Structure formats: structure tokens, C-alpha cells
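Comments concern the structure below.
Excluded from the complex is one protein chain; the other protein chains are retained at their positions.
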Amino acid sequence: MADRDDLAALLAAPPTATRRPTVPALEDVLFRPFPMLDHGFVRVIDYMGDDAAIVQAARVSYGAGTRSVSDDRGLIRYLMRHRHSTPFEMCEMKLHIKLPIFIARQWIRHRTANVNEYSARYSILDREFYLPSPEHLALQSSTNRQGRGDVVTSETAAEVLHLLRRDAEQTYATYEHLLNDEGPGAPVDPGLPQLARELARMNLTLNTYTQWYWKCDLHNLLHFLSLRIDHHAQYEIRVYAEQIGALVASWVPLAWEAFRDYRLGASTLSAAEIAVVRAALTGQDVEAALAASPLSAREKREFRARFLEG
Amino acid sequence: MADRDDLAALLAAPPTATRRPTVPALEDVLFRPFPMLDHGFVRVIDYMGDDAAIVQAARVSYGAGTRSVSDDRGLIRYLMRHRHSTPFEMCEMKLHIKLPIFIARQWIRHRTANVNEYSARYSILDREFYLPSPEHLALQSSTNRQGRGDVVTSETAAEVLHLLRRDAEQTYATYEHLLNDEGPGAPVDPGLPQLARELARMNLTLNTYTQWYWKCDLHNLLHFLSLRIDHHAQYEIRVYAEQIGALVASWVPLAWEAFRDYRLGASTLSAAEIAVVRAALTGQDVEAALAASPLSAREKREFRARFLEG
Amino acid sequence: MADRDDLAALLAAPPTATRRPTVPALEDVLFRPFPMLDHGFVRVIDYMGDDAAIVQAARVSYGAGTRSVSDDRGLIRYLMRHRHSTPFEMCEMKLHIKLPIFIARQWIRHRTANVNEYSARYSILDREFYLPSPEHLALQSSTNRQGRGDVVTSETAAEVLHLLRRDAEQTYATYEHLLNDEGPGAPVDPGLPQLARELARMNLTLNTYTQWYWKCDLHNLLHFLSLRIDHHAQYEIRVYAEQIGALVASWVPLAWEAFRDYRLGASTLSAAEIAVVRAALTGQDVEAALAASPLSAREKREFRARFLEG
Partner (left out) sequence: MADRDDLAALLAAPPTATRRPTVPALEDVLFRPFPMLDHGFVRVIDYMGDDAAIVQAARVSYGAGTRSVSDDRGLIRYLMRHRHSTPFEMCEMKLHIKLPIFIARQWIRHRTANVNEYSARYSILDREFYLPSPEHLALQSSTNRQGRGDVVTSETAAEVLHLLRRDAEQTYATYEHLLNDEGPGAPVDPGLPQLARELARMNLTLNTYTQWYWKCDLHNLLHFLSLRIDHHAQYEIRVYAEQIGALVASWVPLAWEAFRDYRLGASTLSAAEIAVVRAALTGQDVEAALAASPLSAREKREFRARFLEG
């Protein structure tokens, strides 16, 4: 695949001069792949804007009205707190990502990004497939239908990994056989057919790696991260989201700090939950207030977990 | 899966009265699955609007200005010809589609639709995978990097199908083993672990069937169809597009006729091609005009195929 | 304009039979204009889906996984609470709205809807402009740069309305003069020019009424309503949002109830605010907790208003 082709050249090229906003901390890691899972990576290809660009766009909207907000940090926190999303749309990040296909299928559901994915109609996918490390092989959760429970034993892990590897190797060998394309040490067999690539690919398993360029504005990127950094997100996409979060933190540190305080660490209370908190903060016993509320049993459990338990 | 659960009930339910635009030809096929490939289908779940709704929306925009267009057909053709897209956005169709995952991955690239896909994090995918019929097993095209060439011989077809079936059956058997879930005649083995569904699914091949609800406005639906009915589209998505096209034709016949004349059967000429046609239509020899043009060799070939050859 | 043309015909037409989901409470008000401000209105032109359609789409996604959620209401509340947005995208509402241009400019910032607006390039705008009723003429707020403060005195109101009416009448008279188009009792003056409509319109004031068809899926409609029903929204858009909210409540009552509980009446607490609530609910004095928190003075004021004050 193309992912290693130009890296050395890009890293070696001398910088050029620009009058655009530039973020040295992000320039330092530009083009550098951060390894993810067993064969994946994330790397920043380009970016537009910085914390000051958010402020600049907000000041166009609000004109003289923003003079009273004393500084950039205060304005960015105000915008984040009150969900003024458009100024954050004025920054943009372009990433090159390599990831297993079953994760790519989750990721692509976020429709507000621009994507160029490696095409297995045109080209041949590498022999690379995701095998979890044993500590990430978990049982089906008994309480959460879309979640994981306990980690499997080491014997189970060994068996699972054996099966996953065996099947991925076999399906990939079939894929290569059907393609009958030249490869390292594998010339075309002139006596055999070359099946169309767009057909042969159907035999690959969903843990095969693909890659894409993915470009997103900061507002929609933060929305993506808020969903995918969440502990309900599948581990295999969460690690990507956490790495991208670290890159965003070095790119727009003020926006990231505001995002962490007002979004990632925040929690939305329903009308009924607010009533319970009000009652409890103005003198009523919290358990009595919970008992008197219309909250469901599940909501009460969640309330206690959030506010009352260690 | 849920695809057969409610069908009989839906088909048996008595109709209700509405003052909304209703299209009897589409009502006749509502909820009815049209089989696609070996296990897939398309069926209409709901729709909004009709040909008259397109006209009605256009008349809001253009007010008294549309009085001169004598009839609905003329106005719809005018709108299509001049790429006035917004009146077509006023109609909406909701489909239930069952399709192989590698086709779903192409399909989802159209970002302007609403989608609810069956989740293999929550639920278990059925043992259904796409195996092409022999006449659709083709060699890699030697001239088009993303296309198919000749159909394979019957011996090759038999071998290819044997390999695809063998691998799909094996990977699905592994999936079931890892899930260790109860099934028809297959109780849970209490001595074995139940791997998390979100993990086990990675072992499935890309020809496994998935399904989704897919809702799209008519403008974006026609754009999707123009790309996927095209002969460059992969056969396995083209059959879906053709079936949906037939449904659209029964739903909004005037819009479909205009689409066929001005979009599907249309062709865009570059500035240089227009100059060649002008020259040829005003007296010059067409080959001389081609020779004098800046068209590339490939563009000249395409020009001849379009206008000069049988 | 076209807004009254077909109403009688639509209301008089007999209903037709459909197998699509139908909502009698919404059928009852279909096509009927609800007056807004002094010359505006909102009316429902069409709709797709109902509460059951939300559930149906969710069940496709979650398959057998939703069996444990006992009923439709519980599932819809679960979806709303956990911000599962895609099932709500499966319903659609089409409205015909007449509104002042300065409000249309706010409204159009919501980009996920389909719009056909009356075109003043093609057609002539009616002599209708918004004049607030005296109780909605308010002073600039001294505390909120984008808000209103006290209502003006009746003398001031009379003067303001005099000026607004005078200027709107004069600019509209100029508009008519420049157009020199035939009208009721006003034939074309053959000795005078007819200025292009696309130019003459620039002389109209921003309180002139325009109208459009506006179609939006339920998820994005609720997002629009959450911003525009809010008390920070400008009064002149809020009245439209409240009327649309009432229509949504009669269309999808379960979704509306969930929206009211988990979105309209909800409140998001920042990480620091959660810490204060936790401290206060587990024994600490709330004022001491606030004093120890990193909340800004403004955030503390808002916290007290939300949880401690009448």
C-alpha cells in the first residue's frame, strides 16, 4: 500500500514559509504515523486554523459585541459552554488512518467528513488483519447488549486467536489465488485466471486492514470524539479517538481544554433529575427526592452512580 | 433477522385514510420484497410526495412566474434539464434493503441519506453470504483497472464458487463457535465462553449479508441512481439501482421520464468536444476537426464511440 | 402569493387510502394555516412516519437486541436519553411557512433541511411587512448583548411603529414604482421602465414577508426546536418554533414527551458543576463546594439560579 511510500520524503522536505496560522506543536508531528492496534496508524497530513482562528471567526459574528470577553480562552470556553458550533467549524484537520474494516464501518457513519478510502476494486489489499491482544479479548457483557464483559482466560484467548488467524490466513490465501497477480516472489501463473478484484475482495474477513484520508472540521471532529472516546465505544475505535484527541490537544489547546470541561466530562440531567438535585440542594433528603421522582429504576441507578457513589 | 417478522402483518393490515398525496402504483408494492442477488432484497417501507409535490414546491419558489409553463410534465422536464434540484428534494423514499457487506460499503459513501443498519455489536448476523452466479464471475478487465472483463469458464467458476463457499462456511462456523449463543438446535455450551459479539463479527467475510433502512430524498436518490445504474458501476450494486429505478418510475413517472432523458441518457461534452461538434455541424470534416482539437487520444476514442460508431 | 391559492381545494379533496403509517391527529390539521405574528403562518403539507416508525427503524439496527425493551415508549425514551439520533431521522415533516425575511435569515442557518423559497427574482413580493405588537417592542438588554430588556412605554411604541410602518410603506411604494407591473387597479404605465425584479427587491426592508416550503427529518427538526424554543431565541422565531412543537406533539407524542423530558427540560452540567453537586449531595455545604470549585463567577451565578433559587 501507499502508506510508507512518501513518508521519508515528506519528513525530509524542508519547511516553506507561510502567512497562515501555524501551530509548531502540530508541525512537530506532521506526517508521523502513530501506531494503533497491531497494524494500524493515525497521522496528521494537514491542518487549517488554530485557537486564534476560532476566536477570529466568532468576532466576525459578534463584532463589537465580543469586546467585553476579555481574552481568547474566556471566549472559547463561552462558545463551547453555550454550544456555539460555527466558529469551531472554521478549523480543519486531515488525517491518514489505517484501520480494520469492521471499525471503518462504524467510523464512516459520521457523515460530515471527507473521505478517500483505498479501493479494493482498483488495487489489492495487503495481507494485514487485526488480531486483538489477549487482554482485549472479552466475553459478551451480560448487562449491556453491545458491550464487553470480563476478559477471557489465557487458554480461551489462545484458542480464539488461533481461529481468527487461521481463518484470516486461509481467506487471504484464497484471495491471492483468485487474483493470481504478481507479487514479491509470486509471479502470475499464466495457466490460471485472474478474477476481477471487485469480486475477489468479497472473500476477505472484516478484520482486514484498510486505510483512508479523512478530513473533518473541528466541530464535527469533537462530536466524533465525544462519542468515540466514551467508555461505551468499542475499544478498537476508542484507541483511535484517544490518539486523535491527543493530537487535537496539541493543535488547539484552548478548545481542547474547554471540550474536556464542558463536553467530555459533562453530563446532561433530565428535567426530572434536575428536580431531584434542586430538592436535595435546598434541604430535602436525596433518597426521598429520588423516591418521589418519576425516574425509572435504571435512571435512579445511574443517578446514584453519578452523584452518590464513590 | 427482522426482515420477515412483520411482513405478513404489514401486508394484511387494512389501509387507512389520508389526505396526503398517495400513489396507487407504489401502494401496490409497498412492503413487498423484491429479491436481489441470492439472498438480498429491496422493499419500499414508506414514501412522501409524488410528481405533483415537485410541481407544488417549484410553484412556491417561482410564484406567478410559473404560470407560463403550461403543465406539470413540462415544468418537471424544465426543472430536470436546468438542474433545479430543490423541488426534487421535496419527495422522500424509505427502503429496506438487504445486501452483501462489500456492497454496503460502496453504498454508504453516499452521505446524504438516513440509515439504520443492523448492528452486529448488538445482534447476530444470519448465516447468509453472497455467492455470484457463474455468469457473473468475470476476469479482471485488462483495460479498466476497476472493471470486469470476460466471464470465466465453467471449470473456473466451479472452483471459484467452491472456494468462496468453503471459506464463508468456515468463517461463519468459527463465528458461531466464538459466540456460543443459542440457536435452532444449538444450545449454549455452558463449558465454553461467549465471546463479545463486537469482536466475533470480525471473522466474517465481506460477502456476508447485512440489512438497513435507507431513506433518501428524490434529488439525492436520482444522483445515487445516475452513478449506480451506469455501466461502470459494479454489477452487484447495479442490480439494486435498477430495481430502485423501477420503483421510482412507478412512484414519480414524470420525474423518472425527465431523469431518463436528461440525465441517464445524457452526456456531457467538454469545451473542446463542443468545438468539434460545432465545426462538424457547420461544414468541416469531423475527422479533420478531431485532428485539430486538443482532445487526448482517449477522449477522441470516446468521442468516436459516442457519435460515429454503431 | 401562492399561499391561499389551493388551500380550499386541498381541504375539500376527499381522502385516499394508504397503507403507510397515518396519524389521525395530524391529518386533522393538514394544510390548515396556523397564523403567526401579523401576516405569517405555519401549515403542515406532508409527513412521513410516526412513533412506530422510530421504533421500527431502531429494531432493524438492534435486531433481537431490543426484545428486552418492553414497549415502544420505553424504547423511544431510551433512544432520546442516549442520543441515538438515526431512528428519529426516519420521520419527516414538510411545512409551508410564511415569515419575515430577517427571521428567515436566522432560520436558514439550519443547513440540514430542504427548502424552496419564494423567489423575488421571478415574482413580486406582496405588500406585507411585520410590525411587532406593542408588548413585543423591547429595549436592548443591558446584560445580554443579543437580547431584549424591558418593554417600551406606549408612547415609545407608538413612535417606533409609526417609523417602521412609514419606512416599510415608502420602500414598498418605491419597489412597486420601479417594477411598474400590473396589479389590482394599477395597470402598467407604458411610458415608464420596468426595472428587473432581481434589482428592485433590494429596496425592500428586512421585515417584508417571504414564504417557503421547508422539509426536515425529525432528528434535525427537534434540534432546531431545542435551539429556537429556548428563551434565548428571538421572540419572532420562538413563536414559530412553539407552534411547530405543538404540531410535532400531535404527530409523534411519545417522541415529543421524551424530547421534553430529556432535551427541552434538560440541562448539561460541566465536569466542575458535577463535582459541586456530588460534594453537596454527599454531605458538604453547597456554598463551600461552590467556593472551592474552579467555576467562574458567571457559572456560579447560573448554578445558583438553576439549583438554589426559587
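For reference, chains read A, B and C in written order, and residue numbers begin at 1 within each chain.
Rule of thumb we're sticking to: a contact is a pair of C-beta atoms (placed from the backbone, for glycine too) under 8 Å apart; a residue touches a chain by one contact, two chains touch by 3 or more.
Model, not experiment: these values are computed from the prediction.
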item	value
Residue of A:A13, A:L192, A:A292 or A:A305 touching the missing chain in the full complex	A:A13
Residue among C:T205, C:N220, C:Q243 or C:S270 touching the omitted chain	C:T205
Contact with the hidden chain (one of C:L10, C:V160, C:L227 or C:A249)	C:V160
Per the touch definition above, residue among A:S61, A:S142 or A:T282 touching the missing chain	A:S61
Which residue of B:R32, B:H162 or B:R306 touches the chain not shown here	B:R306
On chain C, residues whose C-beta touches the chain left out of the figure	100-102, 104-105, 108-109, 111-112, 115, 119, 121-122, 130, 132, 137-141, 145-149, 152-153, 156, 160, 163-164, 167-168, 170-171, 174, 177-179, 193-199, 201-207, 234
Interface with the undisplayed chain - residues on chain B	62, 65, 68, 81, 145-146, 260-262, 264-272, 274, 277-278, 280-282, 286, 299, 306-308
Contacts of chain A with the absent chain, listed as residue ranges	1-2, 6, 10, 13, 15-22, 27, 30-31, 45-49, 53, 56-66, 86-87, 89-90, 92, 94, 96, 114-119, 122-124, 211-213, 215, 217
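Keep this in mind: only the chains that are shown with their structure count from here on.
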item	value
Whole-Å gap between the CA centroids of chain A and chain C	33
Distance between chain centroids, defined by C-alpha means - chain A, chain B (Å)	29
Length of the line joining the C-alpha centres of chain B and chain C, rounded to whole Å	35
Residue list for chain C, restricted to those that touch at least two other chains	62, 65
